[in-house]
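Here the complex is missing a single protein chain, while all its other protein chains stay put.
After this line comes chain A, so read on.
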Amino acid sequence: MKPGNLGLIDLTVLIPAELFCEMRRWELCNHPSSFRRGVFYIFNSLYSYVFTLYYEGGNNVLLYAVKRGFLMIVTLWIIVTVTFVTMHLIPGDPFASDAKMLPEEVVKNMRAEYNLDQPITVQYLLYLKGLLQFDLGPSIQSKTRDVNTLIAEGFPASAVLGLQSFIVALAGGITLGIVAALYHNRTLDFLSMFAAIIGISVPSFILAPLLIKYLAVKWELFPVAAWESWEHSILPTLALAIGPLAIIARFVRASMLEVWQQEYISTAQAKGLGTFSIVVRHGMRNAILPVLTFIGPLFANLMTGTFVVEKIFAIPGLGKYFVESIFNRDYPVILGTTVFYSFVLIFTLYMIDLLYRVIDPRIRLTSGGK
């Protein structure tokens, strides 16, 4: 396959699709029908493109990294440009917060302070210039703190919470999926898949208040909300993890069932290996591959904060900026959060590529590895 413009186009389709997921409409994003299939199609094209790049460089990892790095920058640039343009197309003004009319002179000064008095092309170039120096600009709404600071302050909380829920979702999902597959069509299978269906169907904004109502208020096991100690993070972690956990469980079950039919599994069984080591050493390796395509964006989503869960549990994370910045027309924050999220997402996809290579022996073999 020749690397044409296909991969690039896919990426630009992928990012808005993922940004849509950013709205946390899990129920939509993970609807088993068309939307997910569309995302998978894009993923597949992306991977074939990336692998083509890789094969072209043979085993030259450096060349691969450089090409991939270039691709990342181009993608980010496209995202910044598209966001910049669409953002300025929305009507409304960052300084019009209520029906008060500020004196013209004051508004002029405010606009000048944020370069909004410049022609749009100059604003765009100024932004790119700042971006090259890793300066995401000031926040119009916050007045005293810039976007870099907002992200530096919000990211730790979001990341800790995201990582915790990622680990819970992954570990829980894989375990549940394997159990369901091993006990195919028996009670345990039905039970786990019933739980998974519930996990998929109940959105986090329903789950979170339920967790608070029972686990915090009624049984007083955990604090209601706030971000203070480890106990405070348990409920939000659960609220975030259960949806993706259920999805991962269904993925793993499906692919594990398929893998379990393979001849090499029968061989391993014939050799008298225990179920546990067959699952871990032979089954998992293949069964985990479809999950990888899912956990890349999941990881990026969870790490950069979620609007609903962070709001409900009063977590000082990044999630709210994704949404509030648009309501406030806080241009630098809209751009800054988009750039940051895109960077995390693209970087994660890059890591997933590497992981793919490590986990799938077939890829290693054909690429002339060991």
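Before moving on, here are some points about what is shown:
We adopt the following convention: contacts are C-beta pairs under 8 Å (C-beta built on N, C-alpha and C of every residue); 3 or more make two chains touch, one makes a residue touch a chain; residues count from 1.
Everything below uses one rule, namely that contacts and distances are computed from a predicted model.
Considering only "Ferritin-like domain-containing protein", "ABC transporter substrate-binding protein", "Imidazole glycerol phosphate synthase subunit HisH" or "VacJ family lipoprotein", the record for the omitted chain gives "ABC transporter substrate-binding protein", by its UniProt protein name. Here one chain is not drawn; of A:Tyr127, A:Phe251 or A:Phe313, the residue touching it is A:Phe313.
Within the whole complex, the absent chain has one touching residue among A:Val66, A:Ile198 or A:Leu354, and that is A:Leu354.
Contact with the undisplayed chain is limited, among A:Lys129, A:Arg145 or A:His184, to A:Arg145.
Seen across the whole complex, the unshown chain contacts chain A at 90-93, 96-106, 109-110, 113, 141-145, 153-157, 159-160, 162-163, 209, 212-213, 216-217, 220, 223-229, 280-281, 285, 299, 303, 311-314, 316-317, 320, 327-329, 347-348, 351, 354-355, 358-359.
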